[in-house]
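One structure is given here, and the rest of the page talks about it.
One protein chain omitted, others in place.
On to subunit A.
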Amino acid sequence: MSEAKKYPAPVTNPETAAFWDAAKQGKFMIKRCTACGEAHYFPRSICPFCYSDKTVWEEASGEGTIYTWSLMRKSPTGPYAIGYVTLKEGPSVQTNFVDCDLEKLKIGQKVKVVFKPTDGAPLPFFTPV
């Protein structure tokens, strides 16, 4: 059961602390470069596309579609589905799919972010809409 699964707390660092602070408020943040306009994930202080340091935090919609997925049938903590979600804002993010029938996942399916608790900041996951 994904609900029972214990997830590791993020270590966090000065570059990404704002992401985890926002996660505690239930907000899913991405970074956007004000020089080239591109959004990226995971967040960096220097834009990976144009190398500008003019990157700013932006609250993402938390909505996206499944780019791909794979259901790991066995693990010490039971089956789990990894995948990438392409956010409405553009970037694709690695995640697990939770709170759903893992055998019915489909590429192109609409999903939304859902946070799961850890001993530290909560972690973002995605679930079908």
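FYI, contacts are C-beta pairs under 8 Å (C-beta built on N, C-alpha and C of every residue); 3 or more make two chains touch, one makes a residue touch a chain; residues count from 1.
Definition applied: contacts and distances are computed from a predicted model.
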item: Omitted chain, identified by the protein name its UniProt record gives, among "Response regulator", "Thiolase domain-containing protein", "Carbon monoxide dehydrogenase" or "Permease"; value: "Thiolase domain-containing protein"
item: Residue ranges of subunit A at the interface with the undisplayed chain; value: 7-8, 10-13, 16, 20, 38, 40-42, 44, 48-49, 67-75, 80, 82-84, 86-87, 90-96, 107, 118, 123
